[in-house]
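Sharing a structure with you now.
What you see is the complex with one protein chain gone and the rest in place.
A and B label the chains in the order they appear, each numbered from 1.
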Amino acid sequence: MVIKIEHKWGMVVDLDKCTGCNGCVVACQAENNLPINTKDLFMQKRAFEWIRIERYWEGEFPNVKARYLPVMCQHCGNAPCEPVCPVYATYHNDQGLNVQVYNRCVGTRYCINNCTYQVRFFNFWEPTWPERLQNQLNPDVTVRTRGITEKCTFCVQRIRRAEITVERRERTKLNDKTMAARNFMPACVQACPTNALMFGDQNNQEDKIHGYFEELHNHEGHSDSRGYRILEEIGTDPSVIYLKKVDQFKMEHSESHG
Amino acid sequence: MKLTRRNFLAWAGISAMGAVACDVFEDELRVQSPVALPEDLVKGKENWYATLCGTCPNSEGVVVRVVEGRAKKVQGNPNYPTNLGAQSARCDLGLQQLYHPDRISAPLRLNGEKASGRFDSITWSRALDEVSKELSARDGAVAMISPPMRGYSAVIADEFIKAFGGKRIEFESLDLKTYRTAIKNVFGQDIQPHYDIGHAQYVLSFGADFLSTWVSPTQWEVGYGEFRDSDHSKRGIMTHVDSRFSVTASNADRWIPIAPGQEGKLALSIAYVIIEEGLYPSNVDISSLTSGQGLNALAGYSPENIGSQLGTPDNVLGSHSVSELIRTVAREFASHSPAIALGGGTAGASTNGLFNLESIYLLNHLVGSVGKEGGVILNPEPPIKELKGYSNSHTLTDIEELIKDIKASKIKMLFVYNANPVYGSPDWSGLEQVLNSDDLYMVNIGSFVNETNHYADMILPDRNYMEDWGNDIPEPSAGYQTVGVQQPIVNPLSDMDPRSSSDVLLTLAQDSGKDSSLPWRSLEDALKGMSDELFELNRGSVSGTTKQEFWTNLLRQGGWWDKSATGADVSDINGLINKITVKSKDPKLSGNGEFYLVPFLHNSLLDGRNGDIPWAQGTPDPITSVAWQTWIEINDKVADDKGIREGDVIEIRSGAEAIKGIAFVSPAQPPDVISIPLGQGRTVGSAYATDRLDGESANVLNIVENNKIEGTDGLAWAATTVNITNTGTSLRIAKFEGDYESREVGFTEGEELIKTTSPGDHDH
Partner (left out) sequence: MIPKGNIVAATLVGLIMAGITGFILLVIAISWFSNAPFGLANAPAQPIAFPHTAHAGSVDDGGLGMECEFCHRNVTKGDSATVPALQQCWYCHQKVSGGDEEAQAEIDKLVTAYSDGVPVNWERVHRLPDHVRFVHEAHIRHFTMGDTPETQLEVKEVCTVCHGEVAKMEEVQPKQFQSLKMGTCLDCHRKYDVPTDCTICHK
């Protein structure tokens, strides 16, 4: 009777494919009931984007590059946000997800301050939607109230729905294989037009992303592959691998500025 | 938790799903009874329906998640040929359009003077009676303005307007007529070709922001993803020539800045190198292309001659001169096969735009890429005779003709169909004044109030694409015959009374007894007829042993396509180069301002059509990360010289007018270019579109001067020069950059957030 699945979810972001189009950003907002980013929220520097595109400049005109970096919660294996929560509202679950339990959260914001990647968002205001727009809200995701910290969940509601759908369809208990059928993806991965985002199970041999994690763990530090994790030097052990941007032509590297 | 969500269904209506369900019987879905129990209600039954997205001009295939009669999420339809499951930043916007608080719910009739903004809500029968009466009184003097339309809604609109003796103008602010004409002249057909970027080794693009807004961006982003498949050693190379640092430029391996209007010369210079150095493949008939003249046909286009005329800096990526750069690009382009050359946007928006685009597309013939996998693939005619595979893009010149006709009382009644031409054309066109005449009866079909229907006599609320039938021949298709089908997946909410605009036109035609060329009772009826025709073809992606079964499967798949029904290369290359070089001209520029003005389509607002939608406004621009405001892109060194800092409100003045916007200082902007996005500067509309401070929002089209493109009469919107002045005030810029940045944490050597590598430095 035990449903025990040894999953460890992870993501791979190919920086060579990301065009910075923001398709993932809007898809995430629609899926996860993010508050409407009003002009005021931008002015207050409190806009919500569980996944965001950071743009960095490199070089000077005319040899200038804009580098795009999609950043979402890295679901760190050794997450700085977890030990500081006084009420266990954020914890690491058995599938490698960094989970935020909204009804436990009391809004101390310790986790936000401790997050290396600045991917946690605090509801300073009660999020509001005009009455008719509320029809769009996703019933699978809690609407967060004021005073609660929220963040990317790797669309855990889609993972859960997929588990149940697979169970129902197969008329059997889940096993590793059925969940690897890629019958679900987080909204951002599903939206990405260039397939720059890939999602899967780090532990599953057959999964597309497995190789990247394997390689990273085997040749820590001096790998020939493009994979690296952002700010991993800090020791956060993130579950998101970034693949290096390929520069076709060498550019005179000047001081980068943003 | 006290959630307003708890209360939001009190007014909710009967949510019947008029569609065929994926796995539930049809009759079981007809009527569902909503209850005032949000958890139960919003959960309810869940279904995914295939339909076509109506937010972008190129309708992508989408699937929409519907829970208990309410649409929740839009995703790409994985099987649809053009987008293959992908979506852009604009796909989800349809949801907010559907449930927008400011959507017009019932027919509105003008009460009082025109432009007073006072409208009365009336019933449909009264509205249609009045419109019918006006139609018969003004028979023979009726015109319509719509965006480019395809499928049966276009057929119905055309036949309707024809029956009342008028003309339908398909209007876009930044029209594609020049592009279409160039395609026709170079490839010999009206239907746009498919660029098979996914299989290409080299892409050379000019001016077209094809990864963000140009023509069919999602389709090409899918191809771009395959193009950059670095892990399988097939990383294509991309060079982008553009007057501004667009999203496409930022993703190219090499960006070549160029003065607007010089793109054609550069393309012909590349052609010169290819012929001079014999880089073309053996099956390319150079003597035919040049009428036997060989290199002489391009005399004067040697890189050494052209290099200094382009406005391109000398030091692009290590090259020492522009002529060296041209030779490098030409050699790369010819040696990486298959290669694609494509152009549009600013490249086709100077007075010599047609010459530029023809020169660019010519390059495909020179390297033998036409009709080849990984090259330019020509699309076939659609499988249904009644439907065209292309739209008749009209231009501002057609609007100007219409204005004359209205003034001369040749047109006394105007239908404006989901378009906002007053906002979408420069002030000097005079459209606004002419619409403000009491002699003209204007009927607007749309969902929101805007600058155009401000002058309406009657506003008829349209259905959202999720509530209406429709179909589409994707333009361009993916190289084979495709017919997309749109079905109603939700019913309008009970407090909304929109009607399908095609059905309204059919009703009006029937009421006036002019339905002889409109044999359908409704759009659905027309689509069923189309389904039967496709069924008779007995090929393609949809199975079904009976017509009913075929129809059900057609809706389930979201369309019909046949991968074996491909197009053929029909281009006549005889003397093509000679035909192009005779058109060669320098661009004419208006005024002698300090900067070129380069307007561009906003990543999420496009030409302003999505301005009412909060998500569209709140999505940061990829390059600047600005949202909600009009920003002015200016080079950092130039800004330093002029004492302009980010956030300063600056005035941009052309010969036509002046606008104000917020400076965004960019290290990537060419020093001689000012670029401004379209989409803001709305004056009439919902608060999301209009509620701005002075200086935050402006319509760049108003400072575009009246220059026309030779040969197509399109608006040359990249032929204006401007001067700027700092107004001395500054505003907070609403940008996302700096809100949350991972790099703030620590940025030391070896800990770069974005690491780079060279091709071949990695193996995987």
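We take it that a residue touches a chain if its C-beta (ideal position, glycine included) is under 8 Å from a C-beta of that chain, and two chains touch if they have at least 3 such contacts.
The structure presented is a predicted model; accordingly, all values stated were derived computationally and were not measured.
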{"item": "Visible contact partners (per top-of-document touch definition) of the missing chain", "value": "A, B"}
{"item": "Candidates A:51, A:156 or A:246 - the one touching the absent chain", "value": "A:156"}
{"item": "Selected from A:66, A:115 or A:141 as touching the chain missing from the view", "value": "A:141"}
{"item": "Residue touching the undisplayed chain, where the options are A:131, A:167 or A:214", "value": "A:167"}
{"item": "Residue, one of A:30, A:97 or A:241, that touches the chain absent here", "value": "A:97"}
{"item": "Contacts of chain B with the absent chain, listed as residue ranges", "value": "1, 3, 5-6, 10, 12-14, 28, 30-40, 43-46, 494"}
{"item": "Touch list for chain A against the chain that is not drawn", "value": "1-3, 91, 93-95, 97, 99, 101-103, 140-143, 153, 156-157, 160, 164, 167-168, 171"}
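In this text, only the chains that are shown with their structure count from here on.
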{"item": "Whole-Å gap separating chain A and chain B, where each centre is the average of the chain's CA atoms", "value": "30"}
{"item": "Residue ranges of chain B touching chain A (in the complex, touch as defined)", "value": "1-5, 8, 39, 42-43, 67, 70-76, 83, 85-93, 95-96, 98-101, 103, 211-212, 217-218, 221-222, 224-225, 228, 230-231, 235, 237, 245, 247, 250-251, 253-257, 312-313, 315-318, 493, 603-604, 614-615, 617-620, 622-623, 625, 627-629, 635-637, 667-671, 732, 734-746, 750-751, 753-759, 761-764"}
{"item": "Residues of chain A touching chain B in the complex", "value": "14-17, 19-23, 25-27, 29-31, 36-39, 41-43, 45-47, 49, 52-57, 59-69, 71, 116-119, 128-139, 143, 145, 187, 190-196, 211, 215, 224-226, 228, 230-231, 233-234, 242-252, 257-258"}
